[in-house]
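Note that one protein chain of the assembly has been removed; the remaining protein chains are unaltered in position.
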Amino acid sequence: MLSVANPISKAIFDDNILTRSDVTHTSQKAVLLLSCPDRIGLVSRISNFIFERRGNILDLDEHVDIASGMFFIRVSWSRDDVSITTADLQGAFSPLALELGADWKIYVIPEKPRVAVFVSRYDHCLQDLLWRYKTGEFAMEIPLIISNHRDLEDLAAQYSIPFHVFPKTRENKLEQETKELELLKENRVDTIVLARYMQVLSQRFVDAYPDRIINIHHSFLPAFSGGSPYKQAFERGVKIIGATSHYVTGELDEGPIIEQDIIRITHKDTLGDLIRKGRDLERLVLSRAISSHVDHRVLVNGRKTIIFT
Amino acid sequence: MLSVANPISKAIFDDNILTRSDVTHTSQKAVLLLSCPDRIGLVSRISNFIFERRGNILDLDEHVDIASGMFFIRVSWSRDDVSITTADLQGAFSPLALELGADWKIYVIPEKPRVAVFVSRYDHCLQDLLWRYKTGEFAMEIPLIISNHRDLEDLAAQYSIPFHVFPKTRENKLEQETKELELLKENRVDTIVLARYMQVLSQRFVDAYPDRIINIHHSFLPAFSGGSPYKQAFERGVKIIGATSHYVTGELDEGPIIEQDIIRITHKDTLGDLIRKGRDLERLVLSRAISSHVDHRVLVNGRKTIIFT
Amino acid sequence: MLSVANPISKAIFDDNILTRSDVTHTSQKAVLLLSCPDRIGLVSRISNFIFERRGNILDLDEHVDIASGMFFIRVSWSRDDVSITTADLQGAFSPLALELGADWKIYVIPEKPRVAVFVSRYDHCLQDLLWRYKTGEFAMEIPLIISNHRDLEDLAAQYSIPFHVFPKTRENKLEQETKELELLKENRVDTIVLARYMQVLSQRFVDAYPDRIINIHHSFLPAFSGGSPYKQAFERGVKIIGATSHYVTGELDEGPIIEQDIIRITHKDTLGDLIRKGRDLERLVLSRAISSHVDHRVLVNGRKTIIFT
Partner (left out) sequence: MLSVANPISKAIFDDNILTRSDVTHTSQKAVLLLSCPDRIGLVSRISNFIFERRGNILDLDEHVDIASGMFFIRVSWSRDDVSITTADLQGAFSPLALELGADWKIYVIPEKPRVAVFVSRYDHCLQDLLWRYKTGEFAMEIPLIISNHRDLEDLAAQYSIPFHVFPKTRENKLEQETKELELLKENRVDTIVLARYMQVLSQRFVDAYPDRIINIHHSFLPAFSGGSPYKQAFERGVKIIGATSHYVTGELDEGPIIEQDIIRITHKDTLGDLIRKGRDLERLVLSRAISSHVDHRVLVNGRKTIIFT
């Protein structure tokens, strides 16, 4: 297993000062993600709720979607009184949420989302993700890795993360998914990351984790959806390739986009070069999408996302 | 003078729908920019103030600078009751601001900042700026252009904007600046844009417009400050050049940075190529800085800026 | 008409030195663009041809497409002996080209491509293109502008360029195109730039200028081809928008791509914001594609392009 110094002590090597940077991952705070029909006084009502509980607002961002008339907010606050449990907070907020007709969740930090990573045979995304995980970049736990192949078992072992193999055929797919879902449940997983998992999930599986399955697609969606996107890009002669991280829905490559990025290519780049350059993109884009998700910075608005930065 | 259709009707050509896009420039709304020492309940107090006046918050963004313990906020709200004047609003907010020990301003839309543009002989920034202005990109008025040369007089005339020439020598500089300041005052100018104005302003002039003089410097500051930045970049052999827009302070090229951007260069690029590529950068970076400023999205925090997006 | 100092004297203002930058546009040189089946000794044969005529190679770039087994080269050389005409050069090179089975062209600098610009009602691309043209960025002549609307006539007049209007309906389209083709022929036009020209050209028209009609499409092709790309992008919720410049072929938005670029957007951006941000992209991407084309840096390889930089 890697012995990686934590990022704060690293900061000390480098810059000879203490930074508060990733401290936010561990301090006592709460985050509210909420959407409801827009109306006057929403910020006032919500900020009063926090103020009354002696919370100091650390970050507040909101958005109004004019077309749909919907209001979206993310607000985080520090909680000096840690004797108030998550359940207490949720119970206290429920009446207001009901009145507003809101979809909402309150997250309490340092409680961390439990994330299962699904992989197949490519190692680049998993390699990068695990390294970032150990470095402390992600405010999450990875209780297990699931794969349909054995190839990446050693990599998981280096980071001491349980690795489960569920080989899939057309025949056993639903049966294997049932076992996977049970395992996920046992492990109290609330988010799944498909780190180049080369199997399409069934509708039933997707429905079990709505807006909580994050995929990385190796193209600039909606261009080159489906299979072999680098080959498609190569043959079309584009001058830029991309990668897209999105939530998985029942429609392939059509879910709400969380993050995208691109890199320039030229006529000198072979298909192999596209694959190589794309690997760097996939890693970066997936890691940013994961960060946004586990920091509770994403709200889904129909086919689109709101990413609070 | 150019006859340019407004951007909304343009949107119709293109996409056959009405967009609310730049409508925000003209609707009745108010913007509060405020900074004060951080304490509990600030968002609540401010949003209550707006709620009590039946304002619907359109956009709220805040930031806490941990190091200095300062709180920064920008909040905009729609005002159905337009009978409330700016003075009324300011009067009503004053007691709270006083209590919080705040620096603050309330802007009422569609009142627009009055911006004077200073130029010398290069036309690229002015050309671009005036074109965007006519297109409706900037929520501002340009009552006049000031230059130390006659070169760009025709360009100003195309857009029917008064053009004043104040040639400067070492001897007459302060005297000319006095005249400029009077002219600015007469025109109720509250912001100055130096669109490649090749004269250093005196401390007295700078002091008359604190955090309200926007400059474009043709390098990626703090690299290559001072004269001939493209030549410096060319000789150093950098692989990327940049442009920086910042507020002017008494120290040359040291003011708070509003916006920066870069472009890649190679060994094949001559100094002339750097100048050419840099022109595109300068135009973009300056225009973004101006937009942020006139939309009241910038707060200065010591040597740094907070840019609410 | 604008009085714009040339870029070289500008360089003097700024950096107090003479640069060779755009001098290359006017010096006596020749450019060979050639493609042929790959075989041993091609560079040797071609460089010998130049050497024998006392040419000094200024720039040579080549590319071998492994899949098709084709060789592509661009080579430029200075010509001290300007008494050799283009026809002489071409005559001298013909036997070698024949032997190699090559597609080829020799261009003699400072002869400039004659480019007709087609526009409709949007001014941003034309505005930018004409400004760059006057600044000396493009090694080309613009003998005329053609439009199906009168809107941009004044803009053309500012730059003293003849402006011809051919309104089009479904009924008169072919007839009008015939007149346009005659006018283009009279003006010895060899390249057409569609600077947001909102009419689909007939196959016959396209065939008259194979790989010589440059279009700007306001999306990151192949995503959002066809109409209303910004609206499509807005509704899909992408995090990045793009623009694509390509040669026009019989298939809409399917021609060989010359240049692409992108800009990041967020959930806060309205459709109007996409249109505004996209305007900046369209201008930049189109101008880069034009530069590559008129500098004879583009070779078409089936559906793709080779861009020598």
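We call the chains A, B and C, going by the order they appear; numbering starts again at 1 in every chain.
The rule we apply is simple: a contact is a pair of C-beta atoms (placed from the backbone, for glycine too) under 8 Å apart; a residue touches a chain by one contact, two chains touch by 3 or more.
All figures in this text were calculated on a predicted structure; none of them were measured in a lab.
Although one chain is not drawn, the whole complex shows that of A:65, A:103, A:123 or A:254 it is A:123 that touches it.
Contact with the chain that does not appear here is found for just one residue of B:185, B:204 or B:239, B:239. Checked against the full complex, the one of A:181, A:198 or A:252 touching the unshown chain is A:198. Summary of contacts with the chain left out: across A:275, A:290 or A:306, the touching residue is A:275.
Where subunit C meets the chain that is not shown, the touching residues are 20, 38-44, 47-48, 50-51, 54-64, 66. Touch with the hidden chain on the side of subunit A covers residues 2-5, 7-8, 10-11, 13-17, 19-23, 121-124, 127, 131, 135, 137, 151, 154-155, 158, 198, 228, 230-231, 266, 268, 270-273, 275-276, 280, 284, 309.
Not every partner is drawn; the one left out touches subunit B at residues 63, 66, 220-224, 235-240, 242, 256-262, 266-268, 270, 301, 303-307, 309.
Assume only the chains that are shown with their structure count from here on.
Nearest to the global CA centroid, when each chain is reduced to the mean of its CA atoms, is chain B. Centres computed as Cα averages put subunit A at a distance of 36 Å from subunit B. Counting partners per residue, subunit C has 266, 268, 270, 309 as the residues that reach two or more other chains.
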